[in-house]
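Apart from one protein chain that is not included, each protein chain of the complex appears where it belongs.
Moving on to chain A:
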Amino acid sequence: MVKNDFFRNLNHLLRELPKKERDEILADFEEHFTIGSNEGKTEEEIIQELGDPKDIANAELADYYATNPARQGGATSATRSLLLAMVLIFFNLVVVAGPAFGIFFGFIGLWVGAICLVISPLLSLLSYFQSGFDAFLFTFFVSLACCGVGLLLSIALSYIGKFLWHACVGYVRFNMDLITGRKRS
């Protein structure tokens, strides 16, 4: 780790603090680095002596939240959470549930289609028993092409699946945050 990493790291860990506080903290370390390198120390040595940025950030955050409580007014927050939960349930049932189910079953349907395409060369064997070798050859090559399309579709679907999963998790988390009143940054 070099100086830049140290600062980027520390800045990131302190992101909850107001910019003014953060700048003050970083300026102190900037001074420390300047003096240290004037005395002939390398950036690595200075970082080594300073220790883990996480420990520094934790101490700063603890001090900050000790003097600036994160949230005020806990009395009304329970009623607020309950009301919000009810509104959210209603909203989710009426507005979100329909499209979400639609997308879910559409996704399943596409997967079934993709799987059918992939195994279509196997099915083409049937035409061998029904209509002889020439017809089989034709259907076989057509089905090979289908198989390729099916594979491509599966790859696309697995990406789409991942995206949908993340969207789902994100949406649930967003709901939870709304209810508990927690803020993420």
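Rule of thumb we're sticking to: contacts are C-beta pairs under 8 Å (C-beta built on N, C-alpha and C of every residue); 3 or more make two chains touch, one makes a residue touch a chain; residues count from 1.
The working rule: contacts and distances are computed from a predicted model.
Participant: With one chain of the assembly withheld, which option in "PadR family transcriptional regulator", "Competence protein ComFC", "Transport permease protein" or "DNA repair exonuclease SbcCD nuclease subunit" matches that chain's UniProt protein name?
Facilitator: So the chain that does not appear here would be "PadR family transcriptional regulator", according to UniProt.
Participant: On chain A, where is the contact patch with the chain that was removed from view?
Facilitator: Those residues of chain A that touch the unshown chain are 24-25, 28-29, 31-32, 34-36, 38, 49-53, 55-56, 59-60, 63, 67.
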